[in-house]
Each structure stands twice: as structure tokens, then as C-alpha cells.
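Structure first, commentary second.
Only one protein chain is missing from this complex, and each of the others stays in its spot.
Chain nomenclature is as follows: A and B, assigned in order of appearance, with residue numbering initiated at 1 for each chain independently.
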Amino acid sequence: MIPAQNPAAAAAPVLRAAPRRRLRNPALRRFCRHRLAVFGACAVTLLTLLCIAAPPLLPYSDTFIDIRARFTPPGGSSAHLLGTDQLGRDMLSRLLMAGRISLAVGFSAMLISMVIGVCVGLVAGYYRGVLGTVLMRFVDAMLCFPSIFLLLAVSAFIEPSVSSIILLIACTSWMEVARIVEGQIRALRERDFTLAAHAIGAGDARIMFRELLPNAVAPIVVAATLNVAHAILAESYISFLGYGIQPPTPSWGNMLDNAQTYLESAPWLAILPGAMIALAVTSFNFIGDGLRDALDPRMEGR
Amino acid sequence: MSALLEVRDLQRWFPVKGGILSGTRDHVKAVDGVSFDVRRGEVLSLVGESGSGKSTIGRTVLRLDTPTGGRIRFDGHDITDLTRAGMRPLRPRMQLVFQDPYASLNPRHTVEQIIAAPLEIHGARMNAAERRRRVEEALALVGLLPQHASRYPHEFSGGQRQRVGIARALITRPDFLIADEPVSALDVSIQAQVVNLLLELREQLGLTILFIAHDLAVVGHISDRIAVLYLGRLVELAETRSLFTRPRHPYTEALLSAAPIPDPTLKRQRIVLQGDIPSPLNPPSGCSFRTRCRYALPACSASRPPLREVAPGHFKACIRDDLVLAADAA
Partner (left out) sequence: MFPAPSDEVLSVRNLSIGFRTPGGILPAVQDVSFSVRRGETLALVGESGSGKSITSLGILRLTPPAPFCQVRGEVILRTPDGRAHDLLALPEPEMRSLRGDAMAMVFQEPMTSLNPVHTIGEQIAEAVRFHRGLGKRAALGRAAELLELVGIPNPHRRLSNYPHQLSGGMRQRAMIAMALSCEPSLLIADEPTTALDVTIQAQILELLQELQQKTRMAVIFITHNLGVVAEIADRVMVMYAGRVVEQAPVVPLFKAPRMPYTQGLLRSVPRLDWAGRRGEKLAAIPGNVPDALAPPSGCAFAPRCEHHRPGLCDAAVPPLEASGADHDVRCVRWSELLPEAAA
């Protein structure tokens, strides 16, 4: 007989020791098989919770200037767990407050860009014809333009604020989503169930939002996670170059910018926010990969 | 008996791009001048090989597609030029059952959502309980159980999905049903179940059915009259018995002869048509069947034979009246 053994369990001795509790939801089961994705999900959840809940509990607020403790390296003082910066502000507190901003920028920009991208993709995919062609050519044109230049060029002109940065990032990152959605919708609208909806007299809005969109959820969700990663990275870029979130409001990007002067004397000022960016971005990317597999039923026999 | 659906000279040409340099556009003449009536309460079948334009006729007649030419009248109303909004009040009366029970049900909707959709769209104001009652009624009609309502299509076998598709078509209590190859994708033992179901429903609900198929045996079993299609044109139209016992068009004869009969002791003289169906992009001049017809004469290429009544209720589009064709399925 063929041994009745789960390949995932064979690869993961730790899992095998635990009683085999099969997850009922197959998508969740597939996601959990993706260990990096699980790691990413845990990291993102933990990071978000910490950023939201932890700062008030810390001994020093992010703006408190402890001038005697300037340039304390991480671990150098029991009061400042991750050290202090050039003004003696607590790094841990600042990292978490910056995380609030960076994550908020990431999520908000993602939400806005998803709304734009999904609507454009839906309309372009559903109506094809002149409208669809014009929309998609516009998307292509936007994609051709290197978005980082666009970001920098525009951000040099506008008054930088958290909301303007969010809008700016959203406006330069919806095109991929539009492309993905357009492709999906164009394929889905050829399926018989769309014709069936026409045959019962359904209107365009109903067909687009009730029949087609739910079938494109999987790639949209994947795109959304990757979009958060992209937005966090974009915010860091522009803040690093000084056009983004303005001090004293901390963000991981402007903390990096600030750290440039002290790269040799106080490397942790750069390493810590850099690590946070890397952690957040890779976590979101891992989640995206995991979701891609989890939401694709073909990844499993049945 | 009056006609519920009248189709006159229906045309549906699909433009295709010509060569890069030639500016002229070619057309796939998917349906090219088809006329027929579907009488109230009858089952009329459209048979023909794939690409002969059966589905296109079905879609055009339901105005899910716009005809290039011709007229379509449903229950006395000319629906040829109606807009989508104009068609909406008629939709509950004319419904469609699809060939592919996998592609025609939205995989993200429960059976209840699928079946109840026509009710929502047509503004039948009803509460959840009433809606549920109607859904269960429709499920019962097609031989499914009430608890099936909350399941998703992938939890069903092909035959059961086809029942869901039929339930969706019936929930608005239509008088006209187009069934586009509803059993072609099903297993033999399941085909019989669905054929029986359609026969029962027709009896019970007094449905008028336009049945589209390529399997002559199934068609012969279910229909009152049969229309045979070749390259977008009708070549023969007759009562089922008349068509089976005395086919008058050489193409019908060949189709009957090619259909395998599950009886190993039956030794038939097969007529095997030579060659392939010509491209609908440039069909042969005159009679489009002449490239494969064993009775073809030079005169057959001269002009397109019209569909004429050669016996009461028996129409054919062939210039030769001297033929006595094999009716080996007598």
C-alpha cells in the first residue's frame, strides 16, 4: 500500500509531533503549509500590534529629549533598550511611532490604489471596446513612466504631508492592479455564467460586481499584500530623500535619512529603521506568496 | 397552433480582420438566412455539426447577440431591435440552459444565489422566506433537495449541476426555453436522466423548447420537429418521424447514416461523407453542401437552393427532387 502520509508533514518533523489536526478550510491549510508566509503573517501582526499598543507603555515618549543620553548604543542602557539618537530620543519609541506612520501609509495607499485599480480594471475588462482600450493604453503609459521619478518629481512640488504622500503613492501604484483585474475580467466575461447573467436580464453593475468581481478576488488579494510592501518601500524612498514625511513626525524612511550623517559613529541609527523596513516589506511579500498558493485550488489535488 | 417564436432570414455575420494590407473585411457567416417558427408547446430541435451556427442562433434569438439581418418575433412582438433594457421585461419568459454545466454556474455563488438571481433582477418583491420557498420549489422541480440550496456548484456532479442550471431557467416560470446541448457534456447514464427531466417539465409546465444538439438519437427522442443546419443555413426541416423515415436532403441522409447505433448485429451500408466542413469564411457557392455531396450536379453551384416545402410540413434546400434517400433508421 501507499503510505498515507502528508508530504508537508514529512518535511516538517515539528508538525508531525503535534497531533495531526487537519484544518477544515483548505485555503487556510495551504497557507499554513507555506512556512515563510506564516512567519510573515505573524511578523506583520506582531509589528502592527506593537506599533499601535506599545508606545504609551514605554518609559520614554518618542519626542522626549534625553540630552545626556545622546548616542546610546542599543543595549547600552537599561532605560533605552534600543539606544538613542543624536538628540537622545529613545529609538524603540521612535521606531514604533514611525511604524505607525509607515504602516498607515502602506495600508492607506494600498486601499486607495486597490479601489482605483479594481475600478479601472473592471471597467476596462468589462467594456473592452474604445473605453477599455483607452483606459488600458493610459495604464500602459503610466507603467512606462518610472514611478519613482514620478513620485520624486511630484513630491518636490507639493506640500509634503502624510495624506498627500498617501495619495501620491496610491496614484503611482494602481496600474499593476488594474492590469491584473482587467485580464481576469476579460477572461471571466467570456465564461458561460456571464452569458447566463445576461440571459436572466442582469444589468452591467450587477454582472461586474456580483458575478465577475468575486471570481477575481484571489489575485486582487495577492496584489493588495504586495501593494502594501510596495507602498512602505515607496514611502521610505521619498522620505529618505527628504521629500516625504517631514520631521519631527518620524517614519522609517526619514529616520534613515537622518541617520546618514552618523553612519560611522552611530550605525544603529540606520540599521534599526532599515531592518524594520526590510522586515515589513519581506513579510508582506511572503504573505503575498503564501496567499497566491492558498487561493489557488490547483495547488492541491482536490 | 400559433407560433411563439418566428425567425425570418436571420443573419449573424462576425467580422474578421482581413490581411494587414487588404482593407476589406471578411465575415464568418455563422448564420446566413435562417427562417423557422417554434410553435407553442412544441419541441423544435436544431441539429448540425459543430460550427454550423446552432449556438449563435440560440443566442441571437434570445437577443444576447444582435443579428446582422432578419427579424425575430416573440409572441407577436418584434424583438429584433429591442435594447437591453427593452428586452428585460421579456427575459423572465424566455430562458436558456447551457451546454457546459461547469462554466455556466458562477463558482462563487451558492445554488440559492444562482437560482434566485432572476427573481431579484426582475424585482419580484419578496422576503427571504418567500424567496427560499421559490428556490426550494425550483429545486424540487428538477429533482434536487432543499439542503442543496446552500452548497456551491463544485460540490455537485455534472448531472446535478445541469439540474441547477435548469432550475435557474425555470424559476421565473418561462414559457420558452432554449436548451443549448444540455446533455452533450454528460455521461450516458446521466444524459437519460436529464432528457427525462426535460420531457417531464415540458409536460408539466407546457414549455415550448428550442432544443439544440448534435446527437440525432437524443434529438429524435425529444423533438416534435427537427431543423438540420449546415454552415449557417437550414437544409431540411420536418416532423421527426418524417425526417427519420424519409430524409430528403443528402446531408440529413449522411448524418443519419453516420450516427452509430448501439446494435452490433445491425449491418448497415454506411455513407461516409468525404472531406471536412468547408470554412464558413468562404463557403462554396450555390449549395454549400456540394463539396461533400455525392449527388451533386454542375447545376448545384449555380445558385443557393431555397428552402422549399416538398411534402406537407417537410422542407428542404436541395435542387434535386429525383432522389430517394436511404432512411436506414426507419
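Throughout what follows, a contact is a pair of C-beta atoms (placed from the backbone, for glycine too) under 8 Å apart; a residue touches a chain by one contact, two chains touch by 3 or more.
What you see is a predicted model; the values in this text were computed from it and never measured.
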For the chain left out of this view, which of B:98, B:244 or B:315 touches it? B:244
Considering the complete complex, identify which of B:160, B:208 or B:288 is in touch with the unshown chain. B:160
Residue of B:94, B:190 or B:237 touching the missing chain in the full complex: B:190
Which residue of B:88, B:221 or B:304 touches the chain not shown here: B:221
What is the set of subunit B residues that contact the non-displayed chain in the whole complex? 49-50, 157, 159-160, 187-193, 195-196, 199-200, 214-218, 220-223, 240-241, 244-245, 254-266, 270, 272-274, 276-277, 329-330
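One rule holds in what follows: only the chains that are shown with their structure count from here on.
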Taking each chain's centre as the mean of its CA atoms, subunit A sits from subunit B at a distance in Å of 50
Under the definition above, what is the set of subunit A residues touching subunit B in their complex? 191-193, 195-203, 206, 211, 214-215, 217
Considering the complex alone, what residue numbers of subunit B touch subunit A? 59, 62, 64, 87-88, 91-92, 95-96, 98-100, 103-109, 117-118, 121-122, 165, 168, 172
